[in-house]
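Removed from the display is one protein chain of the complex; every other protein chain stays in position.
For chain A:
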Amino acid sequence: MSSTRAAPAPPSRRPAPERGRRRADDRRLTWRNRLYRFDMRYMPYLMIAPFFLLFLVFGLFPLLFNAVVSLRNYRLDDPTLPYWAGFENFSRLVADEDFWNALYNTFGIFLLSTVPQLLLALLVASLLNRRLRAQTWWRVGVLLPYVTPIVASTMVFSVFFSRDFGMANWVLGLLGIGGADDPIDWRADKMHAWIAIATMVNWKWIGYNALLYLAAMQSIPRDVYEAAAIDGAGQWKQLWRITVPMIQPVVVFTVILSTIGGLQLFTEPMLFDPNAQAATGGPNGEWQTIAQLIYKVGWKDLNLGYAAAMSWALFLIILVVAGVNYLLTNRLSGGRK
């Protein structure tokens, strides 16, 4: 490696001074040389070091410390418990119906948000990929929800899905569903709450994913479509047989990204609750996600050890699901690798 790096160096520095006496000129050159070599060899590492240092301090260390805490009794309101708990926290987890309920909710909302989100993003992207008037305007437009602060948009949606004064019920009332006499209580059962939360997630991320897809679509040569059109393939077929396989790496990327994001869902379900502070995700945990449950166990019940165990369980679940999704998407979109 070093020889290839050294090759383009100016030839003047090659002949090292053989006599003990060096000329001033020579020395300056070697100094520059060293700087140059340092610059080429180590500078990249130095430049990316801040990220890794920060990751060590704020990423890896908490992760490992979390693993230690998950094996401990760590109750803020009861410091008298024995120090080590062994696997007690994990065995409690298996029998905890709150945990399974939260897992169920998380997957429910995850499916309701990720699948339509990515499909719609694909459609939006393929629309944006055509010739349009005011193309840039549309492209910037779809990104606007992503720019909106998540707390702000969630607060608005929370009012939107309110039982008595919500716009969602007003609109549905116009269509003859529910109405003022029998309004839908969006927070009363799982299905309605999940739909409301998934709507918020979809609204925020469709544009973002669409732009990722669009960027990838731009690199597909036009003549492929022309050839397909001559062979008689319609728009729909072109989308599924040409576009999707050809942007497959980006599809995999978005699937994994939304898997991670979806399984860590926190802000939307948190703020959807009229009594957000309680973190119960509805009176019966109708939409309590795992991230929310972890927050509640750790900072409301003050049981940090148990919360740490839950965090690790979530970490493992995300790894498994992301892996499965990767394999699935890879296969669905043609298995190119």
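By our rule, a residue touches a chain if its C-beta (ideal position, glycine included) is under 8 Å from a C-beta of that chain, and two chains touch if they have at least 3 such contacts; residues count from 1.
Throughout what follows, contacts and distances are computed from a predicted model.
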{"item": "Among \"Extracellular solute-binding protein\", \"Rieske 2Fe-2S domain-containing protein\", \"Peptidoglycan D,D-transpeptidase MrdA\" or \"GMC family oxidoreductase\", UniProt-listed name of the chain not shown", "value": "\"Extracellular solute-binding protein\""}
{"item": "Selected residue (touches chain absent from view) among A:F87, A:W138 or A:F165", "value": "A:F165"}
{"item": "Of A:L120, A:I195 or A:L302, the one touching the omitted chain in the full complex", "value": "A:L302"}
{"item": "Footprint left on chain A by the chain that the document does not show", "value": "32, 35-36, 39, 43, 46-47, 50, 53-54, 76-77, 79, 159, 162-165, 185, 187-189, 274-275, 277-278, 280, 283-284, 286, 299-303"}
